[in-house]
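Selected chains only, in their assembly positions.
By written order: A and B. Residues from 1 in each chain.
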Amino acid sequence: MQPAKRLEMIADSIELQKLLAGLQKAGISRYTVIHNVEGWGVRGIMASTGDVTMLDTAYVIAFCTPEQVQSTVEILRPILKRFGGSCYVSDVMEVKSNPD
Amino acid sequence: MDFSLVLSNLLNPPVLFFFLGMLAVFVKSDLEIPPPIPKLFSLYLLLAIGFKGGVELANSGITQPVILTILAAIGMSLLVPIYTFFILRTRLDAYNSAAIAATYGSISAVTFITASSFLNALEIPYDGYMVAALALMESPAIIIGLILVKLFARGMEGGDRTEPINWADVLQEAFLNGSVFLLVGSLLIGYLTGEQGWHTLKPFVQDMFYGVLTFFLLDMGLVAAKRIQDLQKTGVFLIGFALIAPPVNATLGLLLARAIALSPGDALLFAVLCASASYIAVPAAMRLTVPEANPSLYISSALAVTFPFNIIVGIPLYQYEIALLWQGNLS
């Protein structure tokens, strides 16, 4: 097992493309998106009921190396500032296919 | 104004299911339509409305009245956001004003459909190509909304809006946002395949239509009722706006409809297009291009006030206006 970082982002799916492009730019090309989550955020109750409005919230998880975190955050921050949404970083241990 | 008109408008299943949805929220039932089912219904309705409109356009041909109607529709979708912007601006910042203005310049397809059921019930004829007008009223409103932001949001807080408008982004959102794209694309396919295509898809886009609409309105009732809580925060100004803008816009629309000699049936549909506000295409576009605006404001006023107002009061009211305005014509 080997130390790694989990990046979690929550944002309107409409903003997603920009965030994912940001990840890509930071060299993170593997990630998982959970669509159609329900979110209550800073912009009042049901910032994103989604449904009828074609807006919906997405939850993105990307595991990366500890070194990638800093530059990724630099890239994501202005997007989050402009469009809203949140981003959190935490520690994990990666289970590699080959024992280490 | 004939009260039985109001009733007959309300006593049809889709509309009643809208109220059932609202009731569910008020009595705290846990009824809900899980995502992404509502999105499936939205996609279906856009496809069905567009396709049907395209087939009817193929039948009627792109004649002079069709072009005139479309031009009038585009005109209204440009005019409405401009004038409403200045009214909204008296109380709200430029971002929110522009986003709400764009919302009201655009249209609600479900309101349009309810109005056509109303006409069916009264056996008043109308032209299928009115859907083409509907399809072309989304994009201009979005563009005007963004130009308004550009012109009037200089130097505001968060106002890094001194950078030039990114027209690529704007046109992208105005013309290629998923809902607009599907609606216009289906219209084109309907137009291209005409009667033969209609034959293939009729059981799906026609026979299922009111059923899906019923489900969709049940969900809209649920959402609208939840949104009403949002509105309590926004205060009385926006609620007032959401109640007054529709009849004003409808009346402007009717005068224009009268001027270009639309039939009474077409005039009602035109009025409803002017009176209704978008909660599908425009919010998605605004979220991306005017992220400074608060979605609660533009979504909730369109969905929780203007939509039910048009359904309950608006449609019969505009019909009553038509009875007055077109009278001279008929006699």
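Structural remarks
The definition used in the following text is that a residue touches a chain if its C-beta (ideal position, glycine included) is under 8 Å from a C-beta of that chain, and two chains touch if they have at least 3 such contacts.
Treat the numbers as computed from the prediction; the structure is a model and nothing was measured.
Chain composition of the whole complex (per this structure file, using the shown labels): A x3, B x3.
Here, only the chains that are shown with their structure count from here on.
Inter-chain spacing, taken between the CA centroids of subunit A and subunit B, is 33 Å. Note for the complex: subunit A touches subunit B at residues 12, 14-15, 35-36, 38, 43-56, 82-84. Residue ranges on subunit B touching subunit A, taken from their complex, read 33, 35-36, 38-39, 42, 178-179, 216, 219-220, 223, 226-227, 229-230, 233, 279-281, 283-284, 287-288, 291, 294-296, 299, 303.
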